[in-house]
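Beneath this line is the structure, given in structure tokens, with notes to follow.
Missing here: one protein chain of the complex. Every other protein chain is in place.
For subunit A:
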Amino acid sequence: MMTELVATTPGLYPLPDWAKDELAELKGHQKGDLIGGDEGPEITDAYDRARTEAVDAQVDAGLDRVVEGQLRWDDMLAHPLTINDAVETGGIVRYYDNNNFYRDPQVRGELTPSGDVGAELDAVGADGDLQAVLPGPYSLADLATDEHYGDDADFLDAVADLLAGEIDAFPAHETLFLLEPSLVEAPPDDDTAARASEAIDRVAAATDADVVAHTYWGAVPEKPYAHLMDTDVDAIGFDFVADADASLYNINEYGTKDQIAMGLVDGQNTLVESPETVRDRVEWVDERTHTDFERAYLTSNTELFYLPVNKFEAKLEALGDAAALAEVDA
């Protein structure tokens, strides 16, 4: 196998348990207490210490890309909107099909970049292996309520421009993961799918890094997948945990990019996959596709904040070890 294996994750990590307690104490438990992007020095300090742990855990696990951990993202993938000045936060709403909730971002004015995510990445201070993480424009628009633009297409464009503007403030990074679970959970119709792909290109054009459009909680339906293939992203990410067969079908029926992201480790179950199991899953995909991938990102299918900290760390180890194991075998 000639494929370069790159161990990484889609980010959005659980807070260390001490930080759960400390930040709950500093911030409070109510919805008005969540991150607004203007937190004071004590809270900033706690997140700085937690971020250092998150980075160290990835380095210790031997991951090939290091994410910031998105520990401040109280509203999960909606974060880039909920901290934006043009957005008011409404009630607590369900986060996809999970027992998790986020504040409904209600967009009330013209969206302009905040620099919030760029500042987080600056704080990592990592070397060349930095991986940025953002919601994809289609998912971010799907998670939000538009009270300003009044037209779905205009709103999607505005969200894409916002994300591109945030990327302008990013430090140098090797890879950008755009998380697009809404392509699976709330798939677009044909016209919207074309626009969603254009929006992804608009975001991807803002960086020189390799861009991965990562999808999960199943496979993207055929038509939106075909549109996703029209984008200029470097890789599409697949959830081989939730639906390996449908993912494989998309790849073999519509093709995929020269690079691929394989969601092989379950981000929502405490059962820890062994490195051998992860490697077997890489081979399973490799044997059933007809592409010689230049590079395969080995990752968890979903974000990792669903897990208790000990299992989260064990999953990082499994991914790092799996990439190392497979390289030795190659």
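FYI, a contact is a pair of C-beta atoms (placed from the backbone, for glycine too) under 8 Å apart; a residue touches a chain by one contact, two chains touch by 3 or more; residues count from 1.
Keep in mind that, in the parts below, contacts and distances are computed from a predicted model.
Taking the options "Methionine synthase", "Probable branched-chain amino acid transport ATP-binding protein LivG", "ABC transporter" or "Inner-membrane translocator" in turn, only "Methionine synthase" matches the UniProt protein name of the chain that is not displayed. Touching the chain that is not shown, out of A:74, A:146, A:180 or A:210: A:74 (per the contact rule at the top). Among A:44, A:112, A:252 or A:270, only A:270 touches the chain left out of the display.
Interface note for the absent chain: among A:162, A:244, A:278 or A:309, the touching residue is A:309.
Taking the complete complex into account, residues 14-15, 17, 20, 23-24, 27-31, 33-34, 74, 92, 94-95, 97, 99-102, 268-271, 305-311 of subunit A touch the chain not shown.
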